[in-house]
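A single protein chain has been omitted; all remaining protein chains appear in their positions.
We call the chains A and B, going by the order they appear; numbering starts again at 1 in every chain.
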Amino acid sequence: MRSAIFLFYLLLMACRNTQIIEIKGSDTEVNVAARLAEDFYKTNATYNISVSGGGSGLGIASLVNGETDIANSSRPMTTDEIALMKKRKIDCDTFAFAEDAVAFIVSSNFPMDSLTVEQLANILSGKLLNWSLLTGKNMTINIYGRQSNSGTYEFVKNKLGIKYTNRAKEMNGNAQIIEGIKADKSGIGYVGAGYVMKENAPSGLGVKVLKIASSANAKAISPLDEEAIAQRRYFFQRPLYQFIKRESVNKVQPFIAYEQSPRGLAIIKASGYYPVPK
Amino acid sequence: MKQALQKIMSLLPAVCTAIVLLFLLVIVWDLFSKGLPVISFHFVFDYPSDGMTKGGILPAIIGTFLLTMIATIFSVPFGIACAVYLSEYAQNTIPTRLIRASIRNLAGIPSIIYGLFGLALFVQSLRFGTSLVSAGLTLGLLSLPYIITTTEEALKRVPFSLREGTLAVGATQLETIKDVVIPSAMPGILTGVVLTLSRAAGETAPILFTGVAFYTSGLPGSLKQEFMALPYHLYMLSTQHQAIEQVRPLAYGTAVILILLVFVMNLIAFFIRYKYRQNE
Partner (left out) sequence: MKIKLREKFDFVFKQLFRTTGFLTIAILAGIFLMLFYNTIAFFLHFKPFDFITGTQWSPTNDSSARFGILPLLISTCFVTIGAMFFAIPLGIGTAAYISEYSSKTTQNILKPAVEVLASVPSVAIGFLGIVVIGPFIAKIFGLQNGLNALNGSVLLAMMSLPTIVTVAEDAIHAVPQTFREASYAMGANRWQTLMKVTLPAAGPGLIAAVMLGVGRAIGETMTVLMATGNAAAFPRGFLDSIRTITATIAIEMGEVPFQTTHYFALFAVAALLFLITLAVNIIGESLANRLRRFNVS
């Protein structure tokens, strides 16, 4: 009986004429990609889009292995990756679909409101181990970061020009970092601004978003400041990329067009990303 | 004094058992009390919506169902054939002992290594890509040693006299196996199959790299597609999702559905085993 149902389903599956689009990569982008796919499906039911996270590294690796149509990446490709693609004779198109700001968060009753880039570098590289020098309170700094396959991980590392201390926790995703910080008075972590924007509801965030000053004399800027982002004044802002396999460009064209349509842009904005600055 | 101490010590085993039962109770109580309220007709039959913060988990349920079916189709014939060989044909020679040793070792291999093997073999070498078929076959491989072992045990329990009788009336060995031995052992075989597959349905590590996706719009339209699955959905909702606090109830609901699925399969297996033992 069960086998009969299954065979019937298999037959149904063989008959459908669906176009499959595979999107893999950045965890920063995975939630907005899922929302876009969901909305796109409402008007284009012949497309079946599957979205996976795993990190920008995974997305590009899949592209290099020829296994995905679109690679979401919150960082540009490294020279190694470009070389590997040349070697495997895989071509791709690059498309920036949104701008993201990386927010540094601490617990909501953290005594400071801003940090300089230099202080951040010292904290994340492990040069500074205790909050006492900065806040006067004797607490060991607990770093909540991402894993090495994360584009956000790479971006912060490269912007600060450091290597992370291996006491930094490597969480499974932005959401776990927020959960960790909420409960940890001595914690500091980095997440995509979109994750803290949505939660900026009157019901209370539970975390505080730090303003960042690019040097000791500069003005500290918040990642939630739309104007500053549009003028590229926030230190940790970056475009979010989609790398598209050359052979799939025609197939995914309707989806890319949808992403740039008013409906798509509205979803991107609602997910906490900024439009790409001109 | 010594007597009193002894009396207290002899309570230890009971205390241990009580703690173990407490573990079980905590699991069942916490998950069910927070998860059952979430379950409704819509939860089971709707698609996820609004960035998976609302709606149901139908694609994940279907995905798990399809995976289990593919694993069954692959591992059951293969497993029964191998068990038949070991039970009915094989002599106690070195090759046979090698086969048994292989099966024992395969049973002990961690599931993530099966995932790697599935990645290397099905996704990359055979170019199936990340898909239902890659993940289903990987789960099939994972289940194989257990199906072989339980089937062989079931076959061994068939009395030898049954085989002798059939051969005596002129049947070939194949016919004996096909028409007499396997049907007699069928309840035992089924028990083993259902139990093994219930385990496969709950596995996450093997499907991580062989085809499970964070989100798919619609239901899988072909075997070469990526899919959603219950165990990964639970993992995703509790660690990767954008708003894990908001979706926590959904995570509980998913956990309950997953556990219910596994429990029901186990109950079916126990029931078959119980009826089987009655008939013996």
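Assume contacts are C-beta pairs under 8 Å (C-beta built on N, C-alpha and C of every residue); 3 or more make two chains touch, one makes a residue touch a chain.
No experiment lies behind these values; they were computed from the predicted model shown.
Only one residue in the set A:65, A:125 or A:214 touches the chain that does not appear here, and it is A:65.
Listed residues B:16, B:36 or B:126: the one in touch with the omitted chain is B:16. Contact with the undisplayed chain is limited, among B:90, B:180, B:243 or B:268, to B:90. Contact with the omitted chain, checked across B:27, B:44, B:162 or B:186, is made by B:27.
When the omitted chain is restored, the residue from B:39, B:52 or B:82 that touches it is B:82. Seen across the whole complex, the unshown chain contacts subunit B at 6, 9-10, 12-17, 19-21, 23-24, 26-27, 30-31, 78, 81-82, 84-86, 88-90, 95-96, 98-99, 102-106, 108-117, 119-121, 124, 141, 144-145, 148, 172-175, 198-199, 201-205, 208-209, 231-232, 234-235, 238-239, 248, 251-252, 255, 258-259, 262-263, 266, 270. Mapped onto subunit A, contacts with the missing chain fall at residues 54-55, 57-58, 60-61, 64-65, 78, 80-81, 84, 142, 147-149, 163, 166-172, 180, 183-187.
Rule of thumb we're sticking to: only the chains that are shown with their structure count from here on.
Partner subunit B is touched in their complex by these residues of subunit A: 6, 9-10, 13-14, 16, 18, 20, 22, 27, 30-31, 33-35, 37-38, 40-41, 45, 47-53, 65, 67, 172-176, 179, 194-195, 198-199, 271.
Chain contact summary for the complex, subunit B toward subunit A: residues 48-52, 66, 69, 123-124, 129-130, 212-218, 220-227, 239-245.
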